[in-house]
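Not every chain is included here, but those present sit where they belong.
Chain IDs A and B follow the sequence of writing; residue 1 opens each chain.
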Amino acid sequence: MTTTPGSDAGGEIGGCLAHQEGKNMLNHGGIDYTTYLKLDQVLGAQCLQSEIHGDPAHDEHLFIITHQAYELWFKQILWEVDSIRDVFNNVGKGATLGATVRTLDEGKTMLILSRLNRINQILKLLVDQVMILETMTPLDFADFRNYLAPASGFQSLQFRLLENKLGLKQEHRVRYNQKHYQEVFKTHPQYVQMLEDSETEESLMVLVQRWLERTPGLEEDGFNFWGKFKASVMDMLGDELQEADSEEDPMIKEDKMAQYKKQRDAFESIFDEDKHNILVARGDRKFTHKAMQGAMMISLYRDEPRFHQPFQVLTQLMDIDSFLTKWRYNHVTMVQRMLGSKVGTGGSSGYHYLRSTVSDRYKIFLDLFNLSTFLIPRDRIPPLTQSMHRKLSVFDRNDDSGISLDDLRDLSN
Amino acid sequence: MTTTPGSDAGGEIGGCLAHQEGKNMLNHGGIDYTTYLKLDQVLGAQCLQSEIHGDPAHDEHLFIITHQAYELWFKQILWEVDSIRDVFNNVGKGATLGATVRTLDEGKTMLILSRLNRINQILKLLVDQVMILETMTPLDFADFRNYLAPASGFQSLQFRLLENKLGLKQEHRVRYNQKHYQEVFKTHPQYVQMLEDSETEESLMVLVQRWLERTPGLEEDGFNFWGKFKASVMDMLGDELQEADSEEDPMIKEDKMAQYKKQRDAFESIFDEDKHNILVARGDRKFTHKAMQGAMMISLYRDEPRFHQPFQVLTQLMDIDSFLTKWRYNHVTMVQRMLGSKVGTGGSSGYHYLRSTVSDRYKIFLDLFNLSTFLIPRDRIPPLTQSMHRKLSVFDRNDDSGISLDDLRDLSN
């Protein structure tokens, strides 16, 4: 699975030293820093078009370096996203052999967490990195921008792959110049292939949903969280209605009643699966009904040991969306400064197109943000049964078929 | 002047598309993003040694990307440092043809300023970037660090070039394993040559000093700043002595007297050129006596238009030192976390060596930091003469031989 233009990810070593060669080299005194990092290759990749055209522009060097640094980090993020998807799927190094169902080994949640955190640290850097390009003035940019046409950031394969692998759907994209986003890659058939693959593979979004759907406690014939949650909400709404009803001041009454109705309608949209699905079809919600239940359960009972890390995972997923939108926002601000409403080098109406991507449509884990709408006060959260409480103290690990009584006796010593 | 392993800087286009080719390509529809940024080359340069050894370690990818990103930015900083040195020397694009003396065209101070500022923005990013590598744990690092030996950050050619071009002197370096810092490059003779060149070229430090030495107002037969400044300090010290003398409380008197002597000795070290030179020989000061006078003059009269930008330049130079030491400090903290007091992959005792470079010895513009020791209250600053005041309102530009009376008449309309 080659993920990027020059990628050696996933096992094959094209372009890298062959296995044997590498070993030989090591025998003869090892590898040095420059060779290891292939610096000849990396530091020899800055070709100023303005120089080639005989009209060197000092700032083009910054322009190239900045974009290359972005692409290096994009490659790293893709590397992490791919590995996280593998862990969710229980494949790859350390996976349980012979496991029939591919589900997350709960012992691996920390791994997911630490890699999501790494992605966020990188994204935070990329958000700040925008400021460096802002040290170039519009006039300095004008000195070489004509030489770049039609190259454009819209042609960043890795950024599109990232969006797809996270789970951005084709139908949620804003059309750019009325065209399919793959259009710009048409001269690179292998890129188009990679993009199509990334659309058909299971995205992080899909895997997260499947994982949420299996949240312990959702079983209708078990703890039946959703049933209990709904009952509690109904109680709460009932109390609110009564309070509104018994209000004497007509203006306050009206206010309270309006408030009550708004709440009731909001909750109806999650309890009524059909209404939920309509919102999904419209793009206003993205999770399946069951996944949403799982996310809500984890949020409300995050203090239980078994949910500690799943709750952190949900937080990190939101952080990814936050940083990506902040990046989009900083990027569009920079473009406005640099180009005003000029047409971009790629032919798109730059600023306006980019501005439209800073929107909730581009948030993959939008439902996690909106979850807060449905939070209920702590004293209304359905209490755990003893058995559920215990269940949330013990991890489920794929490496054995369950805990035997013998093991348990051993444990209780 | 090839500045880095794969550099195309300075005019020749080795590795880049030849001039004609470039133009042809443009005729046939131009260049695309991937080609422009040579992404095949850049994104194909991540070869995991752990993979080559048949024992892939996930985090080695991060390790490589991080270091490559550092090197890309180092190349950009070198690009800016080289250009700033050219501007100080009045060479390169836009230089005054036929100028006999190579001095800074004051019209170009803003250019210097904006490039210094860019360097600082980049350094700030690099300081933050350290945190990303900290997402790798020591145990994860242990999974592949043996495969890297003897590669080591000590072998970063660009970082050494940067230190030299800024003006770090060989004799101020801490010896690493008792060896000359060029030792690690001995298998790359061309690198050793580049390092030696960078030691013999005029460093930024040297150029800044020469520029400061020409600060208007230093002329002994003119405004004679240093004479006036010294007289004012003597006055101030006299008043302090008198105040101490007339103090009645013996303990306070002793305190004041001690304070007075400390001040007097400090000022003596700048007024007595011999004492100053002893400190320079010892490495406790770095500027020539005259350059120090210029820096002091600019600091005290920074409100005069002609000194606005020189003052900002001095501030940016200090920022470079600040960020570099912060980077060294963050780096050493990360190394301690990763390796404890283990021996580094390059064979050095990592932590302790690095810790010793976080020191004032490595500050190039140390004297600018210490200038504050010698500041005097605003009301003791020698007043400008009318003629000096005027002089500091008019810029000196290399593009003409001086301002003729005709021009001046024109101006005064």
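Assume a residue touches a chain if its C-beta (ideal position, glycine included) is under 8 Å from a C-beta of that chain, and two chains touch if they have at least 3 such contacts.
A quick note: this is a predicted structure, and the numbers were derived from the prediction, not measured.
**Q** With 2 identical chains placed here, how many copies of the sequence make up the full complex in this file?
**A** When the whole complex is considered, it contains 4 copies.
Following the convention adopted for this analysis, only the chains that are shown with their structure count from here on.
**Q** Hey, which residues of subunit A end up touching subunit B in the complex?
**A** 4-9, 11, 13-19, 22-23, 26, 29-49, 51-54, 56, 58, 61-62, 64-65, 67-69, 71-73, 75-76, 79, 83, 93, 114, 117-118, 121-122, 125, 128-129, 131-132, 135, 147-158, 187-188
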